[in-house]
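With one protein chain removed, the remaining protein chains of the complex are shown where they sit.
Labels run A and B following the written order; every chain starts at residue 1.
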Amino acid sequence: MTEVIKVSTPQHTCAVNVTPQVRDVVRKSGVSEGLCLIYVPHTTACVFINEGADPDVVKDILYMLEKLVPWSDSGYDHAEGNSAAHIRSSIIGNSRIVPLSNGDLILGTWESIFLAEFDGPRQRKVVVKVIKED
Amino acid sequence: MTEVIKVSTPQHTCAVNVTPQVRDVVRKSGVSEGLCLIYVPHTTACVFINEGADPDVVKDILYMLEKLVPWSDSGYDHAEGNSAAHIRSSIIGNSRIVPLSNGDLILGTWESIFLAEFDGPRQRKVVVKVIKED
Partner (left out) sequence: MTEVIKVSTPQHTCAVNVTPQVRDVVRKSGVSEGLCLIYVPHTTACVFINEGADPDVVKDILYMLEKLVPWSDSGYDHAEGNSAAHIRSSIIGNSRIVPLSNGDLILGTWESIFLAEFDGPRQRKVVVKVIKED
């Protein structure tokens, strides 16, 4: 089962909690045991899982990515000027995979799944695929 | 087939080789061809695969993560004070997936699978799921 979630990223750099939409796809699939892939087919975005309870955690993740990979750097060659967004996307990665148990995502108590975009605001697609175990 | 491995991380920052336990789960599953997901549901931990023969490789990986993402930074806002652990976890990622062939993990000669924790010591869970190919 595959569904495409549409996500608005309201700021230039931001992370959106997509856990409720991913959980809905898992429940609708009726799959009890298996895997759930959360995947973005966009080169300036990424997916990660971290704490969702205190928004300062995600803020600090985005802050450090900006510090490590600054928007402007005299060594960048890409003419569109958004190299930093592409680099941050590949450092974090464009997907995460979550095991399923008893029809739900195995996530820690404070964990959420985030789509981050580094060159927004945009409308982004997140592909959610549920794979059933034999 | 899913098993939860319990791992002790004895230092504040450390990586533990979990390859033997993962290999045991694969063997017990009896699956010959498929995938093995190694997944941590913890926001200050991560999973990676790299050289296990010379422990200095893992030491150098942890050293560089500490250098890139220092424990203290005046820009962090998260009140618990462990933002660096969350950031390093999301940069490396909270899972790895290994293909199976002839009932064993496809790993390079020197490769091992590591759980790293950046805010220990802790008792951590690693979810190992084996998916059989049709």
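Assume a contact is a pair of C-beta atoms (placed from the backbone, for glycine too) under 8 Å apart; a residue touches a chain by one contact, two chains touch by 3 or more.
From a predicted model like this one, the values you see are computed outputs, not experimental measurements.
*Asks:* Looking at the whole complex, which of B:D24, B:D56 or B:D104 touches the chain that is not displayed?
*Replies:* B:D56
*Asks:* Among the options A:D24, A:D73 or A:D104, which residue touches the chain absent from this view?
*Replies:* Considering the complete complex, A:D73 is the one touching the chain left out.
*Asks:* Considering the whole complex, not just the chains shown, which residues of chain A touch the missing one?
*Replies:* 1-2, 37, 39, 41-43, 68-69, 73, 75-80, 83, 86-87, 89-91, 93-95, 97, 127, 129, 131-132, 134
*Asks:* If the hidden chain were put back, which residues of chain B would touch it?
*Replies:* 33-35, 48-51, 54, 56-57, 59-61, 63-64, 67-68, 91-93, 96-99, 101, 106-108, 110-111, 131, 133-134
The criterion applied here is as follows: only the chains that are shown with their structure count from here on.
*Asks:* Can you work out the whole-Å distance between the CA centroids of chain A and chain B?
*Replies:* The mean C-alpha positions of chain A and chain B differ by 19 Å.
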